[in-house]
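Every protein chain but one is kept in place in this view of the complex.
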Amino acid sequence: MLTYTLKRVLQGIVTVWFIATATFVAMHAVPGDPLANQRATNEQIRLNLEQRYGLDRPVSEQYLVFLGGILRGDFGISFTQENRRVNDIIRENFPVSATLGILAVAFAALGGILLGALTALFRDRVPDLAIMFLVILAISVPSFVVAAFSQLMLVDINAYLGFSLLPVAGWGTLRHMIVPSMVLGLGTMAYLTRLMRSSMLEITSADFIRTARAKGLPPARIFLKHQLRNAVLPVVTVLGPAIAAITTGGFVVELVFAIPGLGRYFVEAVQQLDYTVIMGTTVFYGAFLVSMVIVVDLLYGWIDPRVRLE
Amino acid sequence: MNVAVRFSPADFAPVVAEQQLQSISRPSLSYWQDSWRRLRQNRRTFASLWAVVTLGVLTVAGPWVWRVDPAVQDIDQISQAPAWPSSALIVPSYTPWVAVTAMPTRQGDAVTNLRLAESASTQAVRLVWEPVVGAAGYVVYRSVYNPAPDRALGLPIGEVLGADQVSFEDRLGLEPRRYWYSVVVTDENRAEQEAYAVLVIDAVRTVSAEDAELRGWVEDASALAPGEQIGLPYHPLGTDYLGRDMLARLLYGARVSLFIGVVAPLLFVLVGVVWGSAAGFLGGRIDQLLMRVADFVIALPFLLFMILFKIAFGIGPGESGVFPMLVALVLLGWPSTARLVRGQILQVRQEGYIAASQLLGARTGYLVFRHMIPQTMGVILVTLTFAVPSAIFTEAFLSFIGMGVAPPTPSWGSMANEGIRTMLSHPHELLFPALIISVTVLAFNLLGDGLRDALDVRMRGRE
Partner (left out) sequence: MDKQPPTYRDPMSRLAVRQLLWLGALSLAGFVALMGALAWASSITGGSAISGRAVDYETKTITRALAQEPPQLDSTRATDQVSIFVLGHIMEGLLRYDASNRLVSGVAERWDIRPDGATFWLRDDARWSDGRPVTAHDFVFAWRKIVDPANASEYAFILYYVKNGEAINGGQMAPEALGVTAVDDRTLEVEFERPVGFFDKLVAFAVYLPVREDFYDSRDGRYGADVEDLVYNGPFMMTRWVHGAHLRLEKNPQYWNRNAVQLNVIDMPYVTSDTAAVVNLFKDGSIASATLGAEQLDDAMKLRWKLGRYSDGSVFYIDFNFRQERLTSNFHLRRALQLVNDSGELVNKVIGLPGYLPAVSLFPIWLNGVEGPFRQEYPPPVVTPDLALARQHLERAKQELGVTEIPPLVLLTGDAPIANKQAEYFQNLFQRTLELEIRIDKQIFKQRLEKMTSGDFDMVAAGWGPDFADPLTYGDLYASWNGNNRGKYNNPELDEQVRIAQNALDQQTRMDAFGEIQRILIEDAVQLPNYERGLVYVEDPRLKGVVHRSVGTDPDYSTAYLVENP
């Protein structure tokens, strides 16, 4: 187990390096001048700006500078937020995105597993149809609509009640976290419900379940120890990238609910060609994703003993 | 007692071989034939199959039946909800109105005699009033609700400066409905008086003969005389934010959206299945390598690489880049399927019959395609059905940033994106594309369900 983990960590580092390099190359290949702005500047100022951000050096040298920076843990200064270091930006905003993301994933995973199991149990009956209908709705409606809609509903509920049950936007207390994390996790929950349902149905008709029943095992125990545990595996597979995706993809929710997360910076950085922020956030997320994947793979071995990790 | 059993030679005649052996009660079915049979029997799935076919027919034949150009902007009927056909009154062409002035003689807080200079139409609403001494200017408000009693005057649509300015022309987004206009006096500091004058009018839908000709409703403007009614183009599902027919846009949009929404997922699931099964089955170093490549692809910043693809494929400005978008979607979308499939294969690999088959001399390809992939069908089909709306919305997002389809080509995803903005005021702009996306997703979902049941090996041979 230990050697396996070590091996994976090493591979992870190599992967992150590849990600960083590919992004660096892509970023410099994309047209657009990160220093251009609405109001044109003269030559001298341009040169000075380039110097300040190290853009006057050849690209290969910039790459080495950047790599050196990563090794020291320093991503440089943001181009757009001119007085802030990228490290600070990540340090201040990632915990918010992470909190939002963890809650969303927890909500999605728990909800998905439970609802999926429920639909498999009540196959083709009312609970199944109702849940499936909601699932279809959840994925056919773009996330912007869900977010905007839920905010509207909150406003109406607060107005109806006469007091503020849940805040409409913002971040900071427990009450601020509830709705945004549910909205963020909704799409993934729908997906996990379907996955869970599908794999539950397969497992249920498997031979070993029949054997267990034939042996007279208590049905509850069959359900918990055998069916659920086996069916959960695809869900776990998806969870790794899902965590990373949710923490990155929180952009829409962060915008609508005025949440100071990293997702907004990530998207705006690409639009503004803020090189340092793009590189910093990509490398950071890459590392995060890779570690999530490692965790998930280790979880595999624990959940399903048949899977031998080499 | 000795009982002699009599045997005769006939007793030793050989038994006649029976020709009629046990007959097979029904024909032998292959895996695919069995699956198709089960598919046909599942009513819900069969219905969804028909739904998918209907969508396909709509896509191809729809624009032939409903022959309206989706790019034509019917400026007079912007953002109109589905309604019955309407008509408009022909009026003379619009001529700019000269502002009316009059010297104020009265004292007072509010103007008096607020009235229409001519009949109110959607072309223009022209107000005049009597001025007030001491006014520095007047502000004109318009509302679709009665301002009384709490002075909710509505939208401030204009301001005129000067005590002697007594006219205002409103042309802002006029619709054939009831409006309340209010005029308020302001002083030198642009502060408003509490009192206001109000006028209720009903605007009549009008159009000029020249405009009718410009828009192609008649051949020649002189054929129409003011006072006549002319029928306006009918939009059964309403119009969008530029007055384009929703139904036509949905039908044309189907082409792009269904193409992307079906082909892209099929392709990247295919790639993912191949990748994932190779990784899962082969194991060891190859598995690690393949999976690390998958991780690498997931971690790349999507937007950045989309821009890069756009450049790389040399899509000119304003050109539709459907094929590059397809390539981009596939190239960046396969990793999650690969991971899922690999996970399933890892589970299935340990099963006894795999080892048995191997011992019997089965080749890898046979094992993977004949035994393991059918086991993963459930997961694959779920991913496939979820990939459909995901591809549609990704396409909308890409068109938004300039990749994908160029305006005015419609697509369901971009129609939904545009509709979000007017969600409150004109919900139909969001409702229809969202609805048809939902129907598509539902159809594919049910089809996927049924296919999974049909293709499920474990159910084979059962009724």
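Labels A and B are assigned to the chains in the order they are written; within every chain, residues are numbered from 1.
The definition used in the following text is that contacts are C-beta pairs under 8 Å (C-beta built on N, C-alpha and C of every residue); 3 or more make two chains touch, one makes a residue touch a chain.
As the structure is a prediction and not an experimental result, all values here were calculated from the model.
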Touch partners, limited to displayed chains, of the chain removed from view: A, B
Which residue of A:Pro34, A:Gly250 or A:Gly280 touches the chain not shown here: A:Pro34
Contacting the left-out chain in the complete assembly, out of A:Ala29, A:Ala106, A:Ala130 or A:Ile303: A:Ala106
Chain not shown: contacting residue from B:Ser143, B:Gln288 or B:Ser357: B:Ser143
Among A:Leu10, A:Ile45, A:Val65 or A:Leu129, the residue in touch with the chain that has been omitted: A:Ile45
Chain not shown, touching residues in chain A: 30-34, 36-45, 47-49, 52, 80-84, 88-89, 92-93, 95-96, 99, 102-103, 106-107, 110, 114, 117-118, 121-124, 148, 151-152, 154-155, 158-159, 164, 167-174, 176-178, 181, 201, 204-205, 210, 213, 218-220, 222-224, 255-258, 260, 264-265, 271-273
Touch residues of chain B, complete complex, unshown partner: 38, 41-44, 71-73, 75-76, 78, 142-145, 150-158, 171-174, 189, 214-215, 241-242, 307, 316-319, 400-402, 406-408, 418, 421-426, 453, 459, 462-463
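Simple rule for what comes next: only the chains that are shown with their structure count from here on.
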Centroid spacing, where centroids are CA-atom means, of chain A and chain B in whole angstrom: 25
Residues of chain A touching chain B in the complex: 7, 11, 14-16, 18-19, 22-23, 26-27, 29-31, 132, 136-137, 139-142, 144-145, 148-149, 152, 190-191, 194-195, 198-199, 201-202, 205-206, 230, 233-234, 236-238, 240-241, 244-245, 266-267, 270-271, 278, 281-282, 285-286, 289-290, 293, 300, 304, 306-308, 310
Residues of chain B touching chain A in the complex: 283-284, 287-288, 291-292, 295-296, 298-301, 303-305, 307-308, 311, 335-336, 339-340, 342-344, 346-347, 350, 378-379, 381-382, 385-386, 389-390, 393, 396, 413, 416-417, 420, 423-424, 430, 434, 437-438, 441-442, 445, 452, 456, 458-459
